[in-house]
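Every protein chain of the complex appears in place save one, which is left out.
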Amino acid sequence: MTTFLAQMQTIPQGVDYVRILPELILSAFGIVVMVLDPLVDEEKSQKTLGLIAFAGTVVALLSTWYAAQYPGLAFSNTVRVDSFSIFFTFLVIVIAAVVILSSFEYMATQRIRAGEYYALILFGVVGMALMSSAIELVMIFIGLEISSISTYILAGFRRNEASSTESSLKYFLLGSFATAFFLYGVALMFGATGSTNIDVIAQKLQSAPAELLVYAAMALMFVGLGFKVAAAPFHVWTPDVYEGAPAPIVGFMSTAPKAAAFAVLLRVVFSINAPGSFWFLWIAAALSMTLGNVSALVQTNVKRMLAYSSIAHAGYLLMAFAMTSPADSPIGISAAMFYTAAYAAMNVGAFAVVSHFANAGERYVTLEDYAGLGRSSPILAASLTIFLLSLIGIPVTGGFFAKFYVFSAALRANLIWLTLIGVVNSAIGAYYYLRIIVVMYMREARKEVPVAPISFGVATALTLSIAATLYLGLLPNRVLQIAQHSAQDLLIQPPAARAAENPQPAPGSEH
Amino acid sequence: MISVHLILFLAFGAVCVGGAVNLLVQRHPINSALSLIAVMAALAGEYLLLGAEFVAAVQVIVYAGAIMVLFVFTIMLLNAGEEEKTKGSRVAILFGVPGMLLGSLLLAWVVLRHSGTEAVPAGALPGAPQTIGMLLFHEFLLPFEVTSILILIAIMGAVVLASKPTGPSGGPQRRVTD
Amino acid sequence: MNTDHLSPYILSLVTFAPLAGALLLTALPRRDREIRWFSLGVSLLTFLLSLHLPAHFHRGQTGFQFEVDRQWISTPNIHYHIGIDGISLWLIVLTTFLTPLCVLISWKSVHDRVKEFFILLLVLETALIGVFIALDLFLFYFFWEATLIPMALLIGIYGHERKIYAAVKFFMYTMIASVFMLAAILWLYAQTGSFDFVYLREHINSVPSFPAAAQWLFLGFFIAFAVKVPLFPFHTWLPDAHVEAPTAGSVLLAGVLLKMGTYGMLRFNLGLFPQQARSNANWIIILALIGIIYGALVAMVQPNMKKLIAYSSVSHLGFVVLGIFSFTQAGLNGAMFVMLAHGISTGALFMLAGIIHERRHTYEISEFGGLAAPMPVYATSYLVIVLASVGLPLLNGFIGEFLVLSGAFQARPIYGILAATGVIWSACYLLWMFQRVFYGKVTHPVNNGMADMLGFEKAAVWPCAVVALVMGVAPILWLAAIDPAVTSALSPFVQMASKVAAQ
Amino acid sequence: MNPNLNLWLIPVLPLAGAAINGFFGKKSSRTAVTTVGLFFSASAFAWALLVAFRFSSLALPYQEYFAHWLRSGSFSADFAFYLDQLSLVMLLVVTGVGLLIHIYSVGYMWDDPSYYRFFTYLNLFLFFMLNLILANNYLLMFVGWEGVGLASYLLIGFWFTKDSAASAGKKAFIVNRIGDFGFLIGLFLIIQHFGSLNFTEVFDKVKPLAAENAGAGLLTSIGILLMIGACGKSAQIPLYVWLPDAMEGPTPVSALIHAATMVTAGVYMVSRSHVIFERAPIALTVVAIIGTLTAIFAATIGITQTDIKKVLAYSTVSQLGYMFLACGVGAFSAGIFHLMTHAFFKGLLFLGAGSVIHAVGGEQDMRKMGGLKTYIPVTFVTMLIATAAIAGIPPLAGFWSKDEILWKAYEANPAYWVIGAITAFLTSFYMFRLLFMTFWGDYKGIQVDDHGQAHAAHGAGNHGDEDHGHGEPHESPKVMLIPLVILALLSLVGGLVGIHNGFEHFLEPVFGPEFPKAIAEPGNTEWLLMGISVLFSFAGLILAYVLYVSKPYLPQKIADSLGSFYNAVVNKYYVDELYAKLFVKPLVDGSTAILWQGVDRKIIDDTVNNAADGARHVSDEVRHMQSGNLRSYAGWIAAGAAVIIAYMVWLGVRG
Partner (left out) sequence: MVPLSYYLVLSGILFACGVTGFLIKRNIITIFMSIELMLNGVNLSFVAFAAHWHVLAGQVFVFFVMVVAAAEAAVGLAIIIAVYRTRETLNVDQVNLLKL
């Protein structure tokens, strides 16, 4: 009887499906796009499929709002829909939407097959959304793999280009390599606690002093996640992969999978309340931002420069993780979440400009090519300037508040040296962003660089990104409040509630 | 006291380790692939010792079978020859290998310290297909279903990347020679 | 006309009017003539609006006026808290006064990307005013950084040969320095939960960890301000920035931007950390003294007119810092007055330098000589401004210098004596330059054909000359507002001194 | 209650003149400019006379508040005026001589294309000078002090196309600034200790203080600092160097500013501060010594100069030395007396020299003159009177004042007297030398052809005026001669006010009877000393006559026999060169090489640039981490993983 009841409990209810509605919708649209691909006329397919995919993201966004009305656990405690997960789900979907918009034209100029492209983005988002809501390590793993594999493929989409395939290969091999570490960590964690459910693990770790195995498991999981978020010393893949991958996809994979990975990292660090993560995170943060910024100083390829910049930003973001006392945790979490959002807004925008400007075959990606852009295309230049200023962290832009929150969180935790390293780094970093601005406005073009007229898709994408960047820079309150709310959700799971939600021991287990 | 259980474990284990080392030593990929198949088969044996029947079966069918066939197929397709001895990376040798050694030793130490001499009986946890199936369709329903998307992606990816560059993304093939 | 009802909004209005103008400009078609007139209109309107401030300012009253305090962002606790006292009042008016002149002086000299130029100029004005009205540390930092971009772009796009180097140098110097201030601000917030200057000023001492950190916080603020001022040895960005900047950029840079640094010292270093200000005063004053003498000596031997003026700014701003850290009524009054006077006279000097650059495309002094004959009006205008800058009594430079020196002397005679040599140096380098440019025979025949000042140039320079005279003759108009503000800024120091005396 | 004198009008009237001429003069006719210029200076003089007439009815000192100026905390300085006997004397001298020189300038400058500019500056000068005199506080006095410096700068550099003129103007301003530096410091000391710069307040606070006989104290410091200021303005050692150069300016300027009025401001200032000086004997001694040394030093240089204006310039320096000597021995009224007479005769001398220069077409070298007395008789006569006056020939003005000073100096310290008397001899000698070289002998100057050009050399344009058309030296127009005559009269009789110490008595309310010796009846010693000094004057005259009229070959011989010493004197003791070597060159070179190129470029900029380059270099190194090799990347990951595992395990083991 009890077994039956237990089994009844594990049968998904309607509300369970509501909770994963965004994922379902995205998958459905992905399949639609995939199926339609061979059916529609090839000339028209680019735009049609893109619009369908975009529509999918819009519907998914609406459904996110709907799903948010039904917070709770679903599917036998594999996912939890709370404001934390909604935040990240929403974020990755928005990123996907903007990337899809900015890809319309890119598809045409690069002559890339659209069906798979959009479908992969949509499926990838499903994986990321699941990562952010999953509380079951199996689920996290699957989500991680979905997001990773789709981005591996997307990175190699310009498959006639040696650089693109190389990028894809490096990403794939190193990604799998790191995933293996992560998985090993999960295995050890499972070995240490006997569960793969984060809630259960957290509870077990709370009740008893952490074993050595837990430390080892955490270390290995950090390796895997550190790789995904491009934190030093696991960042080495980033520049190569970003340089070779198609520009809109770089915009996508530097933000969305990263955001999802950060969500997992947040869960692991704060929800599990992993022991001893402090110094590791401290050093990783300091190292990431320093290495990223310093390496970017002499880059002349804009994509590569932005890749290094993304390493640096991962470093800033990690500062928020290095919280010493639990009391400071919500501040750190919300700062990190805000940072993810702000970084997404500005970086997606920046890559939208880069991909538009790159033209067929991604010919124009060096700093030199950008000379005189302020004259030849003031709108592109102005947009890119806004994004770069945001990346520098100049007021009125989201990047400023992002850094601001992170630094103040670090200071709240009394991490004065880390903050100093951070602020000095952001000053150094200003130099190479500034170089792009300088080149665009202050140098005259030495050669003819054709700038394609800005199409509707790119224009919308840019408008959205700029709006988001400025919104976060002028009125960060709303987003921050949501982030804080989410942080509470992530942290404060009443033990009683947790116990009630505990999964039954596996039915097959013998007692 | 040496039990049969232990002997079997050691035998499979020896094959595993031997295969793994052979994988590293062999210069021709096809040999490495065959070593890997040996490792996987032996691992299936270990799984059986632990009672994971379903996993063992899947290991043989999917892993050693399907996946490795794919590997071999690719090796053949690309006509991969013997590995050249190129000087590529000092970092891998100077940092990577010592790092690997250090890491493994530490992990081994941790693992040993953790589980000590606690023994696991043969067939300790019978993972019959039925029980696994129950789990997959109840507790792990969502991951299981989501796996389909994973597979879908993989298929699409394979199609996109491996298909001959024709059609809309055609155009002259650009080769880079360095 | 009764405009009292404007008072609650006036500050915001003044601050954001130029920004609104800039936004409107983006929508205007690229017709340069209309754009110029429009910008002039906007900046003049802003100036008129800003005149409301001194007109309705209660002079005897200490504390902040026209205060607005609204929450902007709840977490962190950021307020749109603005207000002015006698210190910031005039700096705002200075900014709004100089901007229309900048528009005028750029009338002809900017002919490429005109729209962007005026947009940047107007945005810059908003940011500059914002710096002076902000009473919330966050808001202050916000505007502080916001000045950076338009200025760097103005230099980098509309500048001369080495504009990129100069723009980047300017940007990086200020940026690197101001992150330390950001760190200090964040620390304050982390410990007190408030960015509010007024609140912090009163409650900061009750923070238990404050005494240990105060010195570092002081330095964090100070370094940002010192680079901006610029104080020796952080000054080397200034000559480069000035030489390469377009005229309007130089005017605002010298006229207002540098004052952000000294204003910051006065408001924050003294306001929040009086104890540290006092204990650090000695070395700061020594740097200021070095700046005064060093800037003047280096100015003296510059072959480039703009560089000379730039180094003279280093020297003059040294006076300001000296005055501030003398902690005397006269010193602070003088520092404020030097700020204003320097803004007017050096701004005008840069305009004048721009006028001949427009004609000859060079700032090299050796390219000129004997200009007084072909350009008498120009020469006379130039002379008036030079004399104001030299510190001739009845012109604005004198009042401030006299007060600063007198204050410094009271603080410690040797400070006053060393700084007073600046009186000699300024005469040396400015008059020598004046002689080389205007006196003697015309050595380069091309200079004979140079047109004298045109209408719009007169309209830009002469108001400065008039104001310089009025400030020199009736400083009381300014000091009446400054004096009480300075008194209240000094009150912690007076208390400190009396404590010391009591012991 | 005093009636309101509206003293403010006196300075403001010339200012109005300056403003009108400055703004509208360029487009107005010369007549209009003349009218404006003269009207406003004349009205200032008239107002001054009015004040003088009502003077006896005033309660002195009369103070008049005009407007707020500077307020800072408790410190304030206002536009307020102060009138007593001392300022009245100065007022009359300045406005009177000023007016005369204005009139003279009409003729002298008529042909100059910048005629209006000249009158603008001249009026401006009057404004500042009157401010200086009438100020009721040191700060307002400083306004005038600096302002006259400005006017001097502008007027010296009036012919700015001449490099020497421009340089001289600049030099005057800068050297004056050095003096002002001392003045300012003095003012700061006063503010610091007395909290005010108001004359009455300061002096009221000083009066109770004891004289600093024992050693240097506050008052001594203030005194010496004020004296530094006075040295600058009144061309005393070591800051006298600007005055000879200032002769580059038009001659009326030399007369007005660099002889009669501005340069005496230092004397006026020291006298005004007599309350301080009287209590600071050391400071007084310094004043006296500087004055004495300057007097004889400048006189020796004057002997050898050949430029007519340079001789007069050094003579002015020397005479100013006398005035300071007077002040230094406490005989302030004697100093002021000499100031007044000096204004008459030296103004006259300069105007006369201007007339001579005018006559010979711009030539200033006396060796190219000679025999002019027949050509320009009026000028000659007036010059003769002035020379006699300055040489101290009784009963001309100079005699009275100089005698007064020498007598007071003797009472203080006979050494002063000895030097003073020798100086008197030298003065007499070089002044008559000037007279003889210029007016006696044969005319050795340029003729018709060069005439026009010579004139053009000092900036004048073409000479359409019939007066100037001929080649012979010619007498100046009436408008120039009338001031000469008036000043000659004043030089003749101006000294008579000093009989029976009348002048001293008039100033007594200001300087007080503190020095009882000063009002002692003239005893035998005084008569004796007077006789000696008169003797010296005549000796100088005779010597000059011998050397330059009867035996004109002698000077060259003497010069040759003196050799290098003579050269040194001719070259003004190489003081300018010394200053250039000692101060100017090191400053310019040091600033260029050490500060600008060294500190600025090499140390600061290079440090910053090297840091930037270093960062770039590091960046270049760091990015080699990114070798492009996949296995290396895996190596980094593995190594990183090992580090983390090690760290975490260590952490776990520890606790």
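A, B, C and D are the chain letters, set down in written order, and residue numbers restart from 1 in every chain.
By our rule, a contact is a pair of C-beta atoms (placed from the backbone, for glycine too) under 8 Å apart; a residue touches a chain by one contact, two chains touch by 3 or more.
Model, not experiment: these values are computed from the prediction.
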Could you tell me which of the visible chains the hidden chain touches? A, B, D
Missing-chain contact, candidates A:162, A:452, A:470 or A:491, resolves to A:162
Which residue numbers on chain D touch the omitted chain? 623-624, 626-631, 634-635, 638
Which chain B residues would touch the chain omitted from the figure, given the whole complex? 3, 5-6, 9, 13, 16-17, 20-21, 23-24, 29, 32-33, 36, 39-40, 43, 46-47, 49-52, 54-55, 58-59, 62-63, 66-67, 70-71, 74-75, 77-78, 80, 83-89, 92-93, 96-97, 100-101, 103-104, 107-108, 111-112, 114-122, 124-125, 127, 131-132, 135-136, 139-140, 143, 147, 150-151, 153-155, 157-162, 165, 173-176, 178
Mind listing the chain A residues that contact the chain we can't see here? 137-138, 141-142, 145, 149, 152-153, 156, 159-163, 165-170, 172-173, 176-177, 180, 183-184, 186-188, 190-191, 194-196, 239-241, 243-244, 505-506, 508-510
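Convention: only the chains that are shown with their structure count from here on.
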What's the distance between the Cα centroids of chain A and chain C, rounded to whole Å? 44
Averaging over Cα atoms per chain, report the distance between chain B and chain C in Å. 69
Touching at least two other chains at once: which residues of chain B meet that condition? 106-107, 110
If I count partner chains per residue in chain D, which residues reach a count of at least 2? 632, 634, 636-637, 639-641, 643, 645, 649, 652
Each pair of chains that touches, named by its two labels: A-B, A-C, A-D, B-D, C-D
List of chain B residues in touch with chain D within their complex: 88-100, 102-103, 106-107, 109-110
In the complex, go through chain B and note every residue touching chain A. 106-107, 110-111, 113-115, 125-128, 131-132, 134-135, 138-143, 146-147, 149-150, 152-154, 156-157, 159-161, 165, 167-171, 173-176
Where on chain D is chain C touching in the complex? 26, 67-75, 139, 142-143, 146-147, 150, 153, 157, 160-163, 165-167, 169-170, 173-174, 177-178, 180-181, 184-185, 187-189, 191-192, 587-588, 590-592, 595-596, 599-600, 603-605, 608, 612
